[in-house]
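The complex is shown incomplete by one protein chain, all other protein chains being positioned as in the whole.
Showing chain A:
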């Protein structure tokens, strides 16, 4: 029992409610929300140290022992993602001081962000399937409001699609919860894992797992991603950065958690399916990224392609690949947020989202150009940056298992993403300046300052990959051996 486990959920929730009452005091709102997100970072670091020294932390809500009550479980995997999410949120909030117009700020922007973060952290920490659904809904509800906040025509159009898709997948989620409860009589993740290990993963349970795969794939953008590029491009940069960094990753986390902890018996069926979907996602996402000329759409397809890449690791599911998946997931959260934030500045500087109408930004804001280049190289996985270790481990893991097609898809993806991002760099930053906007420069320097911490982080994470690796190892240990997780939940 450790009461700190609930803090990453409670702090944003409390802040969000507090901010509703202060919605006209902009300065106060900004500082409270930044402080609260920094507090969350501190709590996440504190939890990570605790997990490192004393093992998995659990909290039985209202003292009901598992499997009867809801249990929150902070293992290394969850805590690392909570930490990455908190850091990304803090930077995006700082960025939105300048990057979001006052009208949006006044209309509960900060409250909605904090509600969303509560949902995201809750999804990472919960140890109960239905509670996962509730946290998903909390996150999605606030994301519906965030994506439409501002109310332009384009936002309405995209939001309607986005809501419909997510309502449908949530419905299927409840249906699969119902089937699982009918089949096993429990919803606690650890208990589900035990029950299914005892009774064997029979045909019906495999079918339910496929239903859950569909649900989480829609949320993660794995293969069922047709809604993603449009809707992530609709809101302002700070909001799309949060979406691109966090929402799909929560779906990915749920996929990894359920398919390593519960449904790991019928690997030929489920993991084969995941592998096929992952390769298809990589190919479609990669081609999508290459074919687009809209900055936000290119980045949307980039998000999809890296989700495909992480799912490759899940399909392979050996120790190296999962360690790589944890590393890559943390890296991807940070770098995708950074890319969306920088693209937001780029769009503000040039006044257009089309890359063939941009040009020459490098001459009047060189810092933006070089930061964008470094971020692109990190996505691709050039060695000193943070994309490299994760990518190396995943490809190494797939080669160890003799899955050469998977490894080839991973390498192919790298080339396509490199091409799509360098295209932005060449067309956007080189050449003659089309619309010099000197007046804008002061504004964007402050925005660049807010994205700088993420930039530092991807460099540090790449250079100091060795000292970080034990944490990833700890996370991968739990993913490869479910009994550690089960024992931690049922220890008392």
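Basically, contacts are C-beta pairs under 8 Å (C-beta built on N, C-alpha and C of every residue); 3 or more make two chains touch, one makes a residue touch a chain; residues count from 1.
The working rule: contacts and distances are computed from a predicted model.
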item	value
Protein that the absent chain corresponds to, by UniProt name, given "Heme exporter protein C", "Na(+)/H(+) antiporter subunit C", "Sensor histidine kinase YehU" or "ABC-2 type transport system permease protein"	"Na(+)/H(+) antiporter subunit C"
Touching residue (missing chain; options A:171, A:276 or A:291)	A:171
Touch with the omitted chain, as defined above, among A:51, A:132 or A:148	A:148
Selected residue (touches chain absent from view) among A:19, A:91 or A:163	A:163
Positions on chain A contacted by the hidden chain, ascending	130, 133-134, 137, 141, 144-145, 148, 151, 153-154, 156-157, 159-160, 163-164, 167-168, 170-171, 174-175, 177-179, 181-182, 187, 354
